[in-house]
Every structure is written in C-alpha cells, then in structure tokens.
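Every protein chain of the complex appears in place save one, which is left out.
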Amino acid sequence: MLAEIRLPSASPRVLLPAAALVAMLVLIFAMEPRAMSYFGLTLLLNFALPAVFAAMAQMAVIAAGDIDLGLGPFISLVNCLAATWLTTRPVAGIVALALLVAAYAAIGALIHLRRLPSIVVTLGASFVWLGLALLVLPTPGGGAPAWLTTLLAVRPPGVPLPVLISILVGLIGWLLLMRTSYGTVLRGIGGNPRAVARAGWSLLGGRVALYTAAGILGVLAGLALTGLNTAGDATVGTEYTLVSIAAVIVGGGEFVGGIVSPAGAVIGAWIMLLTGSLLSFLDISTDWQLSVQGGILILVLGLRALEERPAA
Amino acid sequence: MAADNAPFVRLAGIRKNFGAVQALAGVDLSIPAGRMVSVVGHNGAGKSTLMQVLAGTLAADAGEIGIGGVERQAGYDVHVAQALGIRCVFQELSLCPNLSVVENTRVVHPGLGGFGWRRRCRALIVEALDAIFPGHNIDPDRTAGELAIGQRQMVETARAFTEAGTKVRLVILDEPTASLDADAASHLLRFTEAARAKGIALVFISHRLPEILGHADEVVVMRDGEVAGGGAARDFTEERLVELMGVVREAASEGGRTETSVGALRVEETGAAGRRLPLRLHAGEIVGLGGLAGHGQRAVLQAVFAAAHGRDGHWRVRGSVAYVSGDRQSEGVFPLWSVGLNTTVSRLRALAHAGIISLRSERTLAEEWRRRLEIRTPGIDRPITSLSGGNQQKVLLARALASAADTILFDDPLRGVDVGTKRELYRHVAEAARAGKAFLWHTTENIELENCDRIYVFHRGTITDEIPRAELSEERLIRASFAAGMSDATGMSGAPDMSGAR
Partner (left out) sequence: MKQRLAVALEARPWIWSFAAALLVWIAIAASVAGHGAMATIAVALQFGTFYAVVGIAQMLVIAAGPGNIDLSIPGVMTVAGYLAMGMTGEVNSGLVLGLLVGLGVGLAAGVFNIVLIDALRIPPMIGTLASGFVFQSMAIAYSRHSHARPAPLLADFVSARLLGIPLIALVFMALTVLTAFLLRRSIFGRSVLAIGQNREAARLAGLAVRPSLALVYLASGILAALAGILLSAYSGGAALNMGGEYLLMSIAVVVLGGTSIAGGQASPAGLWGAAILLDLVVTMLNVLGVGAGLRFVVTGIIIIGVLALARGPEARY
C-alpha cells in the first residue's frame, strides 16, 4: 500500500515550516550568494547543532504532554561542566553529566508520581540548574575539551557538518518516535494517557523514557555549545528554553495531545537560528532582532492556524 | 478451552468500596465460554465498577476471581487479565486521538513490537473492522481524532477482537452501540453471534433493552451494587427488567403528548443550504431530529445556537437559546463546581445587578430546580462529580430550563442515561413544552422520537422527511434515514456527513 510508507515531509504540519525555511534560505542566498557555498553554510548554520539538540529535547518533553521551562539553564549547566570538569577531570565530568541525565529522569518520575504540573517543576529546576552552573563556574571562563572542538571542526565531504548532523538527528528522532512501536506508545501517552495505561503500559515508564531522552539531548546540546564557544558561561544557554519551544511549535508540534514532529522540530530550530542571520544580512539593528524574530514566529503560526483551522 | 460445565469467568462475593461509598456489595457473576451475558442496571448500580474489576483495571477489596477454572484473585490486574484473553471496550472512548487507527491497534498489543509491526497491525484491524462492520469505510491511516464518534466506537470495538499472541476469550462491551447508528449497531449484534460460535464469551452492557432481550443469552440485573436477579434472556420482558432494576414508573409513551398548542415561530431556516424541507420550530413544540447518527443533526443544532448568538445567517432565531449536550464530560459539566453553580451558570445575567451576582437569588434558583427535577444529591453545594451520570445530566437539563431560554437544543442529551432517569426527564420536557418552551431534539435512539410532535429525518446533511407523531413508524423512519428511493440508498456505503461530528 502506498500510504504505508509516509515520509515525514508528507505531513502537512511540516510543509508550512519547511516552506518558510526554504523562503528564508532563498532570501539569504539572494542577499549573500557566498552563503550558498559549503563554507558559507557551515558558518551560517554553525549554531544549528545546539539548537537542534535543544529542540529535540524539548520535543521529547512536549510529546509527554509536558513542557520544559528549564532546558536553557540546563544547557548552561552542561556547558559549565564541560568547560571545567570534563576538561580537567574527565571522569568526574562524565559522572556529573550522567547524573544530570538521571536528574531529568527523576524529574519525569516526580512529575508523574506526584501529578505535578511540569511547567512549574521545570521552572523550579531551572533555578537549580542556574544555581549549580554558578557554583561550578561563577564567572565565564574555562575551555572546551580538545576532542569536542576537534569533533565539531570535522568537515565531511559534500555536506557541511551542521547540516549532516541536523538531518541525522531528525532522521533518528523520526525513526524512534514515529516509526518504532514503543515510540508510538509514547505518543499515545500524550494523546490519551488513561487508554494507554489501561492497555497495560506503564505511564511512569513512558514519561521517564521521554525525560531521559530529553536529558541526553540536553547534554548533547550543552556539549555542542561548548565545542562551538570553547568556554563556559552560566547564562549562555538561557535563550534555548524559548528557542526550543518555538522550534517545536513552529515545526508543527502542539502543546497537548502528543502531537509532535521530529523533522519539524529540526526545521523549526533552523528557522529560529536563521532569523538571526537573516537580520544581520538585512543590516537591521540588533536592538530589533528580538522583535523581528517574534514577528516571524507569529507569521508562521498565524499562517498555520489559518490553514489548518478555517474560520469556524 | 474451558469445559462446558465450568464457566470461563466465575466471580464470587466481589466487594469494592470507594471511600464511604459501597460500589459493589458482594457480587457473583459467571460467564460461560461462547455465551453473551448482558449486565443491566441503573447508572451507579455498579456495572462499570464490576467490569473494571473483571478487566483488572480496578482491584476488588474482597472476593474470588476465577478465570478459565483457576483461582486468580491474588495479584489479578490488567496484565493478567490481558494475558488470559480478556478485553474491554470501555464506555468512554479510549483511543489516542493523535494516533492512527493502525497505531491505536498497536497500543493494545504490548507483544506486537518489532519490525513490520505496522503491517501486522493494519492487517489485524482491517480484518476485524471488515468482519464486524462490513462497508465501514474507515481509512486505517487516519488519526483517530479525525474520525466521527461512531467510527471511533467501531474502531475501538473491532480493536478488542483483534488477536496477537493471546487468544481473545472474553470481550466486555460497555454500551458498544451508544454512539452507533442503527445499521452499525445491528452489524455488531450480528457479529456477536459469530464471536460466540468461536467460543468467545461476551459481556454486553446496554441501556437499550430490546437489544439485550433480542441478542443476549443471559441477563444479570444489578441494583445498588448487588445482583438483583438474572437468568436466560428469553425468560425476560422489558417490563420485568425495568421492574428488577427498581424502576416502576409510567411507560415510555407516557412522556408522549396528546395535545400540542403551537405558538409563535421560534426557529426558521432562511438560507436554502441544500435542504429540501426547511426546518421550522414553534413555541410549545418538541421537534425531533432523527436519522442515522452523524448525518447533520448536530450541525443544525450548532448552527441554530450560533445564530442565536448572531453568528449564522442561514437561520432566523427568535428569543434566547440553550444547549444541552449528551457529551457531558467535554461539553456539559464544570467539574470543579458544585451542583448549584452548575445549575445557575446560564442564568447569571438575571441574578446579577451591575455585574455582581446575588448569592441568595442564586441559591434559591438552584434549590428550585433541584427540587423540580428531583436531582438526587444531599445538597446543592456538593460537587457535581459526586453525582451519578444520569443526575449530572439532570443538572444540565436544569441549567437549560433555569436559563429561561425560549428554545432548548438537545444534542442526544440522554445518551447512556438509565431508563428510569430518562422517563423522568421525558416528563419534564413535556411539561416545559406545555409551558411554552420549544425543543429541538436530536436523538440516536429512535424510541425517543415518540416524545416529539414532529420529526425531521436527516440523511447526509439534508432533511429527507418530516413526520408528524401520529404518522411515526419505524418503517417510515428507516426509509427516510436511508433516503430510500435515492440512488445511494445503501446507508453505510455513503460517507456520513461529518460536519456534525467534531
């Protein structure tokens, strides 16, 4: 049957952000033809890696019907740990990062067992991450582990590294969440938790699985950011909370009902990233960057709303 | 396979308390393989609780659970029940709206993972749907949220009969026909015979007594958490069942009226909208919207409601309008509020001076309607969620009546309500109509149309017949429902109009 093989791009939810992304790229290439080169794209999308990982982390949480308002500070904390412990005491650093993933799993479990609103728990957690980051690295500094900077400097033939990894991450995310049978169950939990529980699945297990994935992806985002910045800063990741949420939503996800799209989240992350580049090419004062970013976000969402829900 | 003399399920002395409320007071139930046992009773009689115990989703406080001739009460839960081949189609729809029909099938088969699961699940569910609801017209790749409520119920029912690994031994059907139209319901009832022939035991819960008496092998009547009686279905009559359930009241036709004084025009269809017959509703009238479920009746109600609030040009509505939905969870009840606040919410404007509500007038109003509709609650300050489903539905009717609206729109408001409550409510509706209210009443139960003065029959969004009560007959109703005489008079093969279903 034809319908059985559904590519992620076939979903109308992903088409609109994909079109917006293409439009942005065309605009950027028109203004700055040099960006169309291998090197230009690498430069343009350098910071796509932390954004894509952050978007995927946020998507995992949103798939559980929750929201993570602590992701940005979490990424900062990973950044601080990577810039200090992971460089000077690798074992302690790795243990610390593993503990952070475990903490995410624990947050998922806590939210589930005590039936807490995720928005407030992750909000509280954001204070904890920020505080820990300040304890680890009170003032910006440190350095990135050599292997990390080397890894991010790899220039694969043909496709720039950020593009390659973004596509790979999106593909893996799609396979795991949209195609595997357990991924289906996980999305089902977002859609109708009680029904999934009645079928004999553990809701606790599902939420912990999603939060663990979010923790791992958050760590990856922090590591990528460290490799790019080659330094640590306790507040550097703050913007990723909002960027990741926006990426998931712009990419066709919804806050409720387990409706998410890994491919869309990657596209959303790129869109959020490119708004910044687009503005600098347009020579718009940095003062107005946030405004225009917000404006583009509104535009994409407004169009989607009108397309999907014709006037009632 | 269990021996013929040992029932597949044997429950004995099952007890379950919720706090101070005794839901089950020592219930015995046995279900032989290859038989259909119908459990009947009021809402709140303990049917659903008993079924949850049997399905393993609720642990009994005490009692014996024997499945397949083996005692299982220790550690009996949903996993054990499923491993033993027990399936349940619950009253609330339990599909994941964001997953496709195929993916929803996977959710109930924990063992169905691995490569090619999608293909296997598709084969399973398509086979089950084809077997139970021939001509169902459901695309297994559509997400459940896109399907009409009747289609969702079909998927859910079919899903319970799919087999992967464990054989299906017992299926609990909790009001499986509540959201189905007559055609799909009869397909399902026919299928239960095939299932029984394969040795599958069935529990059938329904408020439609003719379905029970016509199709079940055995009947068990529950009342107040106990078994009030039971036996072979052929030995029962509707009256006897109703009597055992504890409702000895006037017959269904009692709600029907003998005289109608037609008043001023309340609702009038002005836009053509493709309907052959324009719909009109007068003060003092009860007008039914019949036909198969999902053929545009709900869309009419929604349009009239919108028009009353100035948002639909195709209808002329005079006076105010209130809406009573049968889907009380998502369209009716305010779950955090008391019975009283739920009753008065549509009347606040009249209870307020300068936007500030008078609590005293509010109480008076709520008390008045609690009394008039005989809502069974210790007090109007009790949470609405402490009430049984039927009483919650009474509160919603009270809300509409208390709102002083001239026209009341009924969107199948008595769906899943027990017979006794229904009869009370029929009486109240008739009374309100005598007092000049106009009712537009969509129902999925044809028998309810007997309470109406006139009936518009819907087929694919258009009105195909207008039947005065005196001329109402099952035959004419069905003919109009299927638009007999039109080229596509095959009912289910035509896609129902989805505009009415959300």
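So that you can tell them apart, the chains are marked A and B in the order they are listed, and the count of residues begins at 1 in each.
Simple rule for what comes next: a contact is a pair of C-beta atoms (placed from the backbone, for glycine too) under 8 Å apart; a residue touches a chain by one contact, two chains touch by 3 or more.
The shown structure was predicted, so the numbers you read here are calculated from the model rather than taken from an experiment.
Colleague: From the list B:346, B:377 or B:393, which touches the chain that is not on show?
Modeller: Touching the chain that is not displayed is residue B:346.
Colleague: Of the residues A:39, A:127 or A:147, I need the one that contacts the missing chain.
Modeller: A:127
Colleague: With the full complex in mind, choose from B:70, B:264 or B:336 the residue touching the hidden chain.
Modeller: If we include the chain that is not displayed, B:336 is the one touching it.
Colleague: Could you please point out the chain B residues that touch the chain left off the display?
Modeller: Answer for chain B: residues 305, 309, 320-323, 325, 330-337, 341, 345-346, 348-349, 352, 355-357, 359, 399, 403, 405 touch the chain left out.
Colleague: For chain A, enumerate the residues touching the unshown chain of the complex.
Modeller: Interface with the chain not displayed, on the chain A side: 67, 69, 110, 113-117, 119-121, 123-135, 138, 193-194, 242, 245-246, 249, 254-256, 285, 287-295, 297-298, 301-302, 305-306, 309.
The criterion applied here is as follows: only the chains that are shown with their structure count from here on.
Colleague: Please compute the C-alpha centroid of chain A, do the same for chain B, then give the distance between them in whole Å.
Modeller: The separation of the two C-alpha centroids amounts to 43 Å.
Colleague: For the complex, which residues does chain A have touching chain B?
Modeller: 1, 3-4, 6, 179-182, 184-185, 187-188, 190-192, 194-196, 198-201, 257-259
Colleague: Across the complex, what residues on chain B touch chain A?
Modeller: So the residues of chain B touching chain A come out as 55, 57, 78-79, 82, 88, 90, 94-99, 103-104, 106-108, 110, 112-114, 117-119, 122, 139, 141, 145.
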